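Of the protein chains in this complex, all but one are displayed in their positions.
Presenting chain A:
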Amino acid sequence: MATNRTGAAQRPNGAPQTKVCQFKLVLLGESAVGKSSLVLRFVKGQFHEYQESTIGAAFLTQAIRFDDTTVKFEIWDTAGQERYHSLAPMYYRGAQSAIVVYDITNQDTFGRAKNWVKELQRQASPSIVIALAGNKSDLAAKRMVEFEEAQAYADENGLLFMETSAKTAMNVNDIFLAIANKLPKSEAGAAGAAGGGRRLADGEQPRPSQCCK
């Protein structure tokens, strides 16, 4: 595990970064829609055809860099089966963002995604940024959920929306970027500077921060 805990990270042009924002992001959605696969693609650039099911929860971190801002995502990947529903609030509590995932080849998972959105709107932080991901877009031949239908639903509810494919990587980075863009970073400067302005290496543990709340 690479660690570099000292010194401000340098941007390619040598200028020190000034802002580091840390956000908690939670993935929700029916079992097997591809939540873990999306995270794995985003964080490690990998895809496993036979990604094992998630038991309990998994935690990963990934950072995205903008011009003068590093956005660190603390990503909570959860188990999707209804049986484990009661444990989800533990993970979306305090989350600034959520990706609700469905499988475009399975209409039921879209219905389930809508329920998750409702629950988040009711229970999670009011300012939470929610993105809807219609995953497995590479399986367009088996499509059961129309793009327009999902887009209309997302518009009605003020959600970010993209169809993604963890398999082909289509729109995976983009959906995380879109979330990062939408998250408020106004107070980031001071807090980020206090955090040392470093980019986290993969696997490195970020310190909890009040940044960007």
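One rule holds for everything that comes next: a contact is a pair of C-beta atoms (placed from the backbone, for glycine too) under 8 Å apart; a residue touches a chain by one contact, two chains touch by 3 or more; residues count from 1.
Here is the rule we use: contacts and distances are computed from a predicted model.
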Record-based protein name (UniProt) of the chain missing from this complex, from "Ubiquitin-conjugating enzyme E2 G2", "Trm112p-domain-containing protein", "Cyclic nucleotide-binding domain-containing protein" or "TBC1 domain family member 15": "TBC1 domain family member 15"
Listed in rising order, the chain A residues that touch the chain left out are 31-32, 49-53, 55-60, 74, 79-81, 83-84, 86-87, 90, 205-208
